[in-house]
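Before we start, here is the structure in question, set down as structure tokens.
Of the protein chains in this complex, one is absent; all others appear in place.
Then we have chain A:
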Amino acid sequence: MDLTPIWLTLKLAGITTLVLLAFGLPLAWWLSKKRSFIKIIIEAIITMPLVLPPSVLGFYLLLAFSPRHGIGKWLHDVFNLQFVFSFEGLVLASVIYSMPFMISPVKSAFQQLPASLSQASYTLGKSEWQTFRQVLLPNIKPSLLTAIVLTFAHTLGEFGVVLMIGGNIPGVTRVASIAVYDSVEQMDYTSANNYSLVLFAITFILVIGVFIYNKYQVKSPLE
């Protein structure tokens, strides 16, 4: 069995999760604070990929990043970046597609923390950033872990978006889910079975791991 699609999938899921951690956490925190109209709009956009057919999202990304016009052309001419049929494109699409899985659990965890926790920290002279890092973040650990694992697992399972924007280029955009489809098309059921089994096993272990962790984790008094 050619393992490249598996490695590519894990790499894609890993990078996507890291990118979403880096800007998803502050974004979730910002969204968890006082509501405003603009936040409702942003939240709606973030949540859209949950219900939108992946092919629709993939189609718009394909149009937006086509190197022949608009943003795609500009990115290509100025930065020599091409998001269509490239690994970078897969990362971008996955970040958008998996965003709700990172943002919403973390956002609701922040919202469930009593307001007095940050207030207490402020009266001790601590800045918002110190409060975020030393008080808020450590107290949402279980939700954060769930968000990380769900984001990773969800990216493993991507198909439609990846196929639309990345196609099926071996070693570049051909991730495991595409390899399954491709193998079936070529009547190579053995390969399809192998790829499927690996994806199934990884996903199962991840999800069961989170369940076990959250069950045995000492319950925080806030929950």
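The rule we apply is simple: a contact is a pair of C-beta atoms (placed from the backbone, for glycine too) under 8 Å apart; a residue touches a chain by one contact, two chains touch by 3 or more; residues count from 1.
One rule holds in what follows: contacts and distances are computed from a predicted model.
Not every chain of the complex appears here, and the one that does not is recorded in UniProt as "ATP-binding cassette domain-containing protein", selected from "Glutamyl-tRNA(Gln) amidotransferase subunit C", "Formate-dependent nitrite reductase, membrane component NrfD", "ATP-binding cassette domain-containing protein" or "Ethanolamine ammonia lyase". Considering the whole complex, the residue from A:Phe85, A:Tyr122, A:Tyr181 or A:Tyr213 that touches the absent chain is A:Tyr122. Contact with the omitted chain, checked across A:Gln111, A:Gln134 or A:Asn214, is made by A:Gln134. Panel shows chain A; residues 114, 116-117, 119-127, 134-135, 138-139, 218, 220-222 of it touch the chain omitted from the view.
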